[in-house]
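Only a single protein chain was left out; the remaining protein chains are all shown in position.
Presenting chain A:
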Amino acid sequence: MMPRPATVLGLAAALVLIAGCDDMTKQKKQNPYASRATAPGEVPAGTVAYGEISAPVPPVTMALLERGQTEYHVFCAPCHAETGDGHGMIVQRGFPAPPPLAAERPQFVYDVITNGRGVMYGFAQRIAPEDRWAVVAYVHALQRSQHMMVADLTPEQRVAP
């Protein structure tokens, strides 16, 4: 016996309505980090991350120094303080005080930013290589600004306010 047309129509309408129950805001997709079993494993020692390959040292420009100032403010100033004297807010709250920033070889400063030193953690994951060079340049400028002699200034700089 055939079902009545009204029944067929009713069922069809119900199918259309049921489609509205699908919540597309959450969809099935793979998240490899959701489980320890599928997450990317430990990185073998000595592996160089993409983007971490040694790039040439960028030339010092005003833009580089400004970038270095920003990155220094974000990542270094909490401990080293904006002046570099090592009495930043985190040090005031109990972190061992770092020595005041001293004149060091650029490569040394770069390596300390990358790998850390003593109780200082490395910032390789947080500061990109070109930004590390920017910080190195800014730290150098910061030191020069604090040990500037009048004799080092050009005549134009001396009359400037």
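The rule is simple: contacts are C-beta pairs under 8 Å (C-beta built on N, C-alpha and C of every residue); 3 or more make two chains touch, one makes a residue touch a chain; residues count from 1.
Following the convention adopted for this analysis, contacts and distances are computed from a predicted model.
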>> Missing chain, UniProt name, options "Cytochrome C", "Branched-chain amino acid ABC transporter permease", "NADH dehydrogenase subunit L" or "Multiple sugar transport system substrate-binding protein": which is it?
In response: "Cytochrome C"
> Quick one: which of A:Gln30, A:Gln125 or A:Thr154 touches the chain that's been left out?
Replying inline: A:Gln125
> Just one of A:Arg4, A:Lys29 or A:Arg105 touches the chain that is missing; which is it?
Replying inline: A:Lys29
>> Counting contacts across the full complex, list the positions on chain A that touch the omitted chain.
In response: 24-27, 29, 33, 36, 73-75, 78, 89-90, 93-96, 119, 121, 125-128
